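Here is the structure we will look at.
For this depiction, one protein chain was excluded, whereas all remaining protein chains were kept in their positions.
The block that comes next holds chain A.
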Amino acid sequence: MTTHAKTPVDPAPSVPVGGAVGRPVDRRDGHAKVTGAARFSAEHHYPDLTYATMVHATIARGTITAIDTAAAVAVPGVVAVLTHLNAPRIRPVRKGNIVRDLGPSVSGTEVNYLNTDQVFWDGQPIAVVVAQTSVAANEAAPLVTVTYREQQARVDFAAEQHNATPAKGDLTFAGTKKKGDAEAALATAQVSVDLRYTTPGLQHNTIEPHATIAVWSGDHLTVHDTTQSTDASHKYLAWRFGVPAAQVRVRAEFVGGAFGGKFAVWPGTVIAAMAAKAVGRPVRLALSRKAVSRAAGGRTASTNRIALGATRDGRLTALIQDSITHVGSVGGLLEATSSPARHLYGAKNMLTRQNLVEMDLLPNTWLRAPGEAIGSFVLESAMDELAYELAMDPIDLRMRNEPATDPTSGKKFSQRMLREAFEAGAERFGWADRNPSPRSMRDGEWLVGMGAATAYHPVLRLVADVKVRLSNDGTALVQCGFHEMGMAAATVQAQIAADALGIAYEKVRVEYGDSDLPPGPMAGNSNQTATVATSVLAACAELTRKVTALARKTGTTGQEPAATLRAAHTPFLEASVGSTSRLGSLRSQGRFLATFLKDQRWSKAARGAQFCEVRVNADTGELRISRWLGMFDVGHIINPKTAASQLRGSIVMGIGMAMSEQTLVDPRNGRTMSAGLDSYYLPVHADIPPIDVAWLNEPDKSMPLGIIGLGEVGMTGVAAAIANAVYHATGRRIRDLPISLDKTL
């Protein structure tokens, strides 16, 4: 079915049968990647392939009154130019229902691209050029001339904030939460801080830009797409193009990083499929770096009030967080910035409120630790400020407010080892050597500072269908449409299946990244490992029962499973969790609800303690990070090698957020100015110190194999740890990210 049959399995002779889980096995697709053999979405070959380039709107809000494509059509090699006047009509976007069908909610925006004359943001795709070569398409696209009737647009976040209104809560989003009277408690607190923190918009800038190849064969559609949600996006495309879901296949065997940016279906995917339909040939639409920043959303900017009140001995009496974030007028994610504040500390009185303002900007979306990345910067910076007000060690202040149960829901923690993480981390990092006074540690021209912060990311589990086949040659095949964007998902599931079946790790093959496989979960919210493991374990247990029964019949009890199959003349045995039949889908929804409700009994999260040491040049203000330690409470680790990389990569993304990354929007016209890697600064090798990551490796007993997802927690607390260290080094509080030179000087 997929091409993974040919993926070489790493020779890992040192993996004993039954001992794959917990071992630092090399990732399985690594060889294909280091040799350049891996084929990413834009790299599949089709005879007759055509190449598409989108044309982007240059106003933020208004109506297209005329669009002239003659010059573009005249470019040699151009096959077609599609606009709202001549593109195929397809079904409009519909609203999603999170319980019944995730398909529609995977839509990045509500815009019916190329089926509408309305423009909702600067950069919205409004036409597409299809040509024999990408060179011709790129040359022709700027020749499309557009006339607009412009409307007043809301593009300046600072100016629009007064229009923000409190967001309502739902199943997945907290809205406003109150406990006691936090304002009154703050007013009477013995010690308090009342602060304002701001963060800019951020972009994923995965190294692989978004790309799609769309191929129609009759009314069957195959799409190679840069996606982390093959199942939802194939259902979405089926709806939009009015064909049965079984006739749409979305493939994503190799995805070059995603971080939430490839969860939603962005315009390139829809327009590629539309263009392929119109020209009757396969179409490749590979976005340029600039086009990604115009057509695929990033993280919202935020403004936050945070206020903490405490007794003189450091017990929190009041915790208030009031955040403002934005969404687009045509969609966008409610970024749950108050998530850490709701779950981390046992304040007596609490108020968390999230306010939203609608803007005429590209809708924002999930970006690694949505909510927690911003929220942990705000809360953990404020905790440090309060600690200084109290003349107390900032870690000590946190430990004095460790709650016995979840501070807002009152639920029991399934596991909480934050104290242990801080203790082990402080010891390993040498926190005791820190002189707490600001500007007290110096190394020549460098002011040295140390900072700490709590990392927090909640646990989510979805459902996965899985099929496992055990063959009489001793191999097993695990099939599940989950996603591999770099996390080593297939490697980890092979480790789990090998041990569950009692066979050698190398004997397990895994197929993934394809909507024709049993549907997997979208890869997001750090859910995938635990979600898929739940079903892999169930299917393997079922298979083991079948093998045991067969062994009894054939008198092969105690022998390896393949021997039993051979003795019974059975080529293979299979077990499945879930099916795509109508009844099977209903059952899957039932399983989803049951798991969701079961998981709701606890407050579950990944947590950790971040420690960093910075150096700020006393003369130039240059900020360097010199040391890092992340000590995590992330359950049982299946593969230490790949887990460490996930955590480290997350920390570095947090360093980027703290030091250099920001989406710059022109406040006059809403245009993204940071539309390339020359204007959006990612951390590079030379910026990054040795990063030490460690974990407690204590299984969360409420989760399969004790797994807690760890793809995002590493990013949380990072910006606060850095800002706190900068304060310690310089005596200067920086409450606005990124911490650029002008702020440290």
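Assume a residue touches a chain if its C-beta (ideal position, glycine included) is under 8 Å from a C-beta of that chain, and two chains touch if they have at least 3 such contacts; residues count from 1.
Everything that follows uses one rule, which is that contacts and distances are computed from a predicted model.
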item	value
Name under which UniProt lists the unshown chain, selected from "Xylose transport system permease protein XylH", "Protein-methionine-sulfoxide reductase catalytic subunit MsrP", "tRNA threonylcarbamoyladenosine biosynthesis protein TsaB" or "Carbon-monoxide dehydrogenase small subunit"	"Carbon-monoxide dehydrogenase small subunit"
Residue among A:G22, A:P88, A:G180 or A:G257 that touches the chain left out of view	A:G257
Residue of A:T63, A:T116, A:T133 or A:N697 in touch with the missing chain, whole complex considered	A:T133
Interface residues of chain A (partner: the chain not displayed)	10, 24, 26-27, 29-40, 42-43, 45, 133-135, 204-209, 254-259, 286, 288-289, 485-488, 641-642, 644-653, 676-678, 682-686, 688, 690-691
